[in-house]
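Heads up: the structure comes next, in structure tokens.
In this view, the complex is presented without one of its protein chains, the others remaining in place.
Entry: subunit A
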Amino acid sequence: MGFFTDTSVCIGCKACEVACKEWNAVPEDGLELTGMSYDNTQGLGADTWRHVAFIEQRKPVGNAEAGERGDLRWLMASDVCKHCTHAACLDVCPTGALVRTEFGTVVVQEDVCNGCGYCVPACPYGVIDQRKEDGRVWKCTLCYDRIGAGQEPACAKACPTDSIQYGPLDELRERAAARVEALHDIGVADARLYGDDPDDGVGGDGAFFLLLDEPEVYGLPPDPVVTTRDLPAMWRHAGVAAAALLGGVAAVFAAHGRTGGRR
């Protein structure tokens, strides 16, 4: 099960952010005005499990005619944990606090997490983070409690435009492909899917998106790779380095011989 977030119909109302906070009892995440846009939440973190990005561009949407105000467009997109098929956070967790559920989602067991923080820099999307006053890490659970009871996640439930859709991934992928095609047909050539490919660096996302521009415009990495893909090579290099350390020092002592040998 997963999310398909169709940003082309997002109106930036932030109902998802609010619904998520209400349902999951997520604490306040800083009341400040950034001055950069209507986005005052800024990014995902321990206390922000849904984040609506707000982008203002000098670009026309599809075949829309530029009016008096010029070719201005607003992009809004609700970001969330991707629930990767190959999840780096889960791979590097030393306590087993992060687990994969029966729905294929990735969830932190808050009674096991000891706050080592390894998952934070491991996540290629910058999703999971540590709640400072609490010490543990937190992120979207894809409303594990709700979906277990046959309900849809709070954000999808609250979304007034169905920008956030919840369902079985293969069904969502079909729907998403049809939507991209429809958008291309009406001239929105920029429309593309992000995170839908099971052959990408993270084995496909459990939450994927329809974007209207490059991923980095929305603060998403263009080609994320799960860090543990290179881990066997890392262990090999470290093994060689450790062996070199042992061998090198042994050689030095062998060359110098016992005390009284050459200085």
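The criterion applied here is as follows: a contact is a pair of C-beta atoms (placed from the backbone, for glycine too) under 8 Å apart; a residue touches a chain by one contact, two chains touch by 3 or more; residues count from 1.
In this section, contacts and distances are computed from a predicted model.
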I want to check something: the complex is missing a chain, and I'd like its UniProt protein name from "Polysulfide reductase, NrfD", "Methylated-DNA--protein-cysteine methyltransferase", "Hydrogenase formation protein HypD" or "Branched chain amino acid ABC transporter substrate-binding protein".
"Polysulfide reductase, NrfD"
Residue among A:76, A:113, A:191 or A:207 touching the omitted chain
A:113
Of A:60, A:104 or A:126, the residue that touches the missing chain is A:126
For subunit A, residues in touch with the removed chain:
32-37, 39, 42-43, 45, 53, 55-59, 88, 91-97, 112-118, 120-131, 134-137, 213-214, 216-224, 227-231, 233-235, 237-238, 240-246, 248-250, 252-253, 255-263
